[in-house]
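Below: the structure, in structure tokens.
Note that one protein chain of the assembly has been removed; the remaining protein chains are unaltered in position.
Note that the chains are named A, B and C in the order they appear, and that numbering of residues resets to 1 at the start of each chain.
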């Protein structure tokens, strides 16, 4: 009985975040994840790596133990372990554990780091925090609603980048650093997105003229995704958090609606 | 009879995309086009070009055969061949074939590449895919509606770039790389569009002060096209697919409305 | 009589653009202005300057003659010459003439170019073209409506740039190129506006961290002017081109207004 009670209680703490204990668990876990991420980062800086090898190893194994323990508890606590193991966060939890254990058998610090970086993905758990869920859902929904328009836009931009890149390859040529079409397309994307590293830049008068036209065009182009997303967010905002129809329970009415647009019933009958 | 039937059938497959076969044809053609584009790209990379000359030639001729065959079938199948030949996509189809055949008589790989790049234009066929047509039309219409405002804006920006460029040419002079007014205008456009390569950058205190003012101004300027396009997209979204309530004549309903949100009457009573 | 008639006719052609002749005059004048601007530009390119000195001089004097003749006709034709002479376009017309005449007495090609560049300002006449006037007015009005918000925003950005610039001067120091506070402020503006030349870039770990924070902040900051201008343009669009109240002739109603918001009269009484 008691074991079952503990299991239920732990499930509430680990997987849900309604209770006080659940919230504390979420925040503590997040801190450990952030710590492990900062650890991976600092370990890549040569000076720190050489100066504090011992400290890094201790912390590394401490975090691995915490994560392993948490992973086993999650499997024990959940009703359908197989489903958790195969879920998005389940796989990430697994992949963030593997590198440390692999390191026992496999020597080679750099290759190890490569797979250890997967632990970074755990950071996304931060988005499960309660206070951000609603705002996040709203943004995700707005982006999802405009997926077709964004797709068309991205296809158009990539096609444009290919054409402009090829043109610049022919105009500037290999002498000025545009050594191949893929590299010229890279330049075109760097320019169209207004990043502008300057590792490649047009040298000929003709190339500079074409670039100017591309940049001026980029002005209008960069406005399009902004317009799409803004329009989606405004629509999203207008159609959410509104009243529920007392007749058909439909809940996505405009702010100024008097009657339900789905069943025609009066909305604020009892007010 | 049968020949005529095949012609009709082929027309449906090649030019329309309502049938299953038509959709498959569109996707297959698009893959071949993308393959040919990737081929042109890779061929421009010196290492690949030298290592796989044979493979490139074989694939090149294979794609040319497919495109030639498709081109001939299109001419045979269409009712008014002359009209197709002179249409936008007809001319692109022709221009994407010519280079390979010209290559038989004319030696010189680089000049060949120049015209072969025209094949890239075929990529725009991707926009004829059914699922993107609606979103694409909507964006095109929104841009078209705001063409006058965008024109005024672009004229203003170009004029501004000319004036700023000339001012910087006088301030910085040839010593700091601003060797001519056109080059200074190129710098002004690079700055106003926030690309900022850094191949040219102000060196004198006066030049850096003017640049700072230009960049701060650019803040407000970059907001204008975004405002224009966003406003057009929102208006577009609001004014499309609307229906008028037959009871109270209110006409600003959402796309998914069944009943009038103002009077509660059924919207599509007579349909 | 006849002289007076010619004067009136010329006034219509030169100052107004309702008649056919007036429109042609506007376009021709604009072409000459653009030609003169291109001339100034090309003359600054050393190769062209040396190769075509003769041609440049001839064209230069031809354009000066056209502008002088136009200037004198404008003075003769206008009712209150003094008012024209002191007006914005009148002064620009004068300043664009002076340099060429000054060149007769004053030798020194570069200093000459400095003042000849004033001719560029005539390009703004392009905005007087009829078809752009309406869209231009609309944009100008939208910007004017949001002048206070934009001012607050610019003051905030400049203050922020001063603080960030000073901080970076203290962090990076003169060794890494941040030789003075004004130069560091220039860097801060280059960064906040996402131009990013790269002539100055943080070298220390601390500086790169602060830069990252500044850039992430710049994300939210660049959204503000866009929001202000977009909101103004949408409001502008909604309140224009709408119906006139038949009772009080007020003409700025929303699209969905049934009654005049100024006098309360029914709007579409006679429809």
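In this section, a contact is a pair of C-beta atoms (placed from the backbone, for glycine too) under 8 Å apart; a residue touches a chain by one contact, two chains touch by 3 or more.
This one's a predicted model, so the numbers in the text were calculated from it and none came from an experiment.
The chain not shown here is touched by just one of B:84, B:156, B:197 or B:259, and that residue is B:197.
Summary of contacts with the chain left out: across C:6, C:31 or C:170, the touching residue is C:170. Counting the whole complex, the residues of subunit A in touch with the unshown chain are 37, 40-42, 44-46, 113-114, 117, 120-121, 123-124, 126-127, 131-132, 134-136, 138-139, 142-143, 150, 154, 157-158, 182-183, 185-186, 189-190, 193-199, 222, 225-226, 228-230, 232-234, 237, 255-256. Within subunit C, the residues in touch with the undisplayed chain are 148-149, 151-153, 155-156, 159, 162-163, 166-167, 169-170, 179-182, 185, 191, 194-198, 201, 205, 208-209, 211-212, 215-216, 218-220, 222-224, 226-228, 230-231, 234-235, 239, 253-254, 256-266. Even with one chain removed from view, subunit B keeps its contact list with that chain: residues 194-198, 226, 230.
We adopt the following convention: only the chains that are shown with their structure count from here on.
Centre-to-centre separation of subunit A and subunit B, using mean CA positions: 28 Å. Distance between chain centres (mean CA atoms), subunit A to subunit C: 41 Å. Counting only residues that touch two or more partner chains, subunit A has 194-198, 226, 230.
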